[in-house]
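Note that one protein chain is taken out, while the other chains of the complex remain in position.
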């Protein structure tokens, strides 16, 4: 069952009414038919109104929707062949980061992504998509394998952030993230990243130092969660709505900041009811990018990535 | 207080007697003086007899002597300047492996060694010189730093073996050792190793894939502890004596097998009463080797090491 | 060194795959679930119990049969033979231990190496044999493993090693330990050449074998339920003076602790191996 978000309720209610009327209209009442058409029109308009005027805060809710497509499922939808790989070879296989090797239109790729669950049980197992250091170290191991065998890397970002817990601190969360940033920057294979849901701070960036970054239309990418920002800067946890506006975290905003290279359109209201079409568009993007990168020398691929991040920042000289 | 080994007792008793007589002879008794001289001669002969006929099992006891010089102390005796460095950057600083950077006759070196304690408290802290995986990972980190900055590596081996415990297995003891073996083999800086006490199996080798291996005269190096071998192969834990003979573990035997490149002589009966002279001889060896390796190209240093281990093994074609 | 466990088992426990007293060896009792299995069925099912997924130990010949293209295997260096260069004698001469093992196995040593194909994709191959002196690594095992690594460095075909070993061969003293360094050093060269290396960790893989080439695969696969460890369970129990938790040091435990990429049942193994060597091999890209 798909969860209904607060702002979706008026639409859902209208459609429920339509269903009820349809059930009644089996008797062939023409007045009823007209009423149904009228309401259907209204529903369509309402949908358009609501979804084309979503606030950043509402987009955050879509980005966090429990039925939003997850990394593992997208790997399998996008790849013809996919073999999951596990482990950091040091401490633990972190279930909040998944990865593996596969083919996309025949082209070899290493895929890595944050992994959330779709229900409470799975979310607990996946730690709500919040990695420990061993998750980042697994990601790095796979990226190093990709580099070794000249395999392009594709990463899917979907995390509230790196896990803030005892074990994570003890085992060097900061070190793990920092190392990934440095090592990703020196890879000579292309790295293509998608923010597929929540791009939460350093925990997101740790697999996102890429040549190309795409935002799914209803994804967000932020230096801090709107809730965190609200309680720190606005001194009022309830001002998350306002904070999410100020932080410029939607796909369009992130494009505007020059950080994302493109936005992958989603069905109106988000992909949680249609993973398949989304995966097709993502695949198209990956295939096209990989084709381009085949023509570019490894060292130039690295330099492109370096240059991209080198230029980030706004200041006065 | 220095521990007295079983076979040292007759010698120690004679010297005690001499001391007693000397105390009495203050009165100037000529007969007593003669007696003292007689016993001193006998003690000297006995010492010679015992120490020049030590069984491998007795040498094992010397190698494990609680007052035997340890890695840290030798670093400080050998180096003009020494700065200890810590940590694997992932999990823990393992106190059973120590390391740091220093100078030996002005030449930069990275030093790494197993570290035992001299008393129970220190031994518990040092886990009796038995590393966990993080100890080997710390060693590797330091060796990689040495490689990065073209600094020669010196390692001191002194361990009963890698620690066989729950955490060690969980965190990949086998992986940590294996990785060190592979990575050490591809270093282009010279690696010089000394077995300073006990060279226990894979846990010793994990910091011992070196260009030059020296055995201190009373050190041992073995694929398994004599006790372990006795209880497995001889089916009698009490046959450690016999096992230690069969295994060929003394400095002379290890030279004979072509595994050690030299033996550093020790004072009769072992270095536990004279760390300083030992350190001088070790320093001399290191200085001389480093001088030679300065004339050899990095790639040739690596190839020399590869070739050395490549040729190890006895079989029939 | 969990070779200790191997010796201990050898002394006390009855053979694991306890054959029932029925003429013709038609039936066999699963040592894990005690189900009585029809030998022919078991062989058809890759020697995996279809009741509990227990993986029976295989000889090198069986692995070749189950996992590689028919008659594709070309063995190399089968002539290398161990020698008792230390004149090692415990309860028995090492030389006579060798002789017995050779007679029983009709092989010279505990590892078989060569080239074979898997769905027509050529690979370099080493298969260890626990039934030969506990799969222990002496000079010959180390030499043959090194030789097949060097062959892979030369011919650039992927390398697959099936590990199945109690550790170092004590009767060859320190030279057996040095095989760990020798094989691992050769793997450094292989890694530089970017030739894919896959290990399949079989029951058991412990001691000096696990702490060298067994743990250095680009991809590490474990057979279900295999004991994979540095120290053997008995040594650990003696050290920490408590019973080990269930499943400790088994394949699934290693997966959880990040040491292996997957635990793969034998019937799926051929396909997975084929996919992996194809996906990792940079030369496959060019072919297309």
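Lettered A, B and C in written order, each chain numbered from 1.
The rule is short, and it goes like this: a residue touches a chain if its C-beta (ideal position, glycine included) is under 8 Å from a C-beta of that chain, and two chains touch if they have at least 3 such contacts.
Keep in mind that what you see is a predicted model, and the values were worked out from it rather than measured.
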item: Left-out chain, listing which of the shown chains it touches; value: A, B
item: Contact with the hidden chain (one of A:11, A:59, A:109 or A:168); value: A:168
item: Absent-chain contact - pick from B:81, B:235, B:284 or B:307; value: B:81
item: Residue, one of A:43, A:189, A:205 or A:286, that touches the chain absent here; value: A:205
item: Residues of subunit B in contact with the chain not shown; value: 81, 83-94, 101-103, 106-108, 134, 138, 145, 148-151
item: Interface with the unshown chain - residue positions in subunit A; value: 162-166, 168-175, 177-179, 181-183, 185-186, 201-202, 205-206, 208-209, 221-224, 228-229, 231-235, 243, 246-249, 254, 257, 259, 305-306, 309-310, 312-317
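Here is the rule we go by: only the chains that are shown with their structure count from here on.
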item: Centrality ranking, top chain (CA atoms only); value: C
item: B-C against A-C, pair bridged by the larger set of C-beta contacts; value: B-C
item: Farthest chain relative to subunit A (centres taken as mean CA coordinates); value: B
item: For subunit A paired with subunit B, centre-to-centre distance based on mean C-alpha positions, whole Å; value: 55
item: Contacts with two or more other chains, residues of subunit B listed in rising order; value: 170-172, 175
item: Where subunit C touches two or more other chains at once, by residue number; value: 191, 215, 257-259
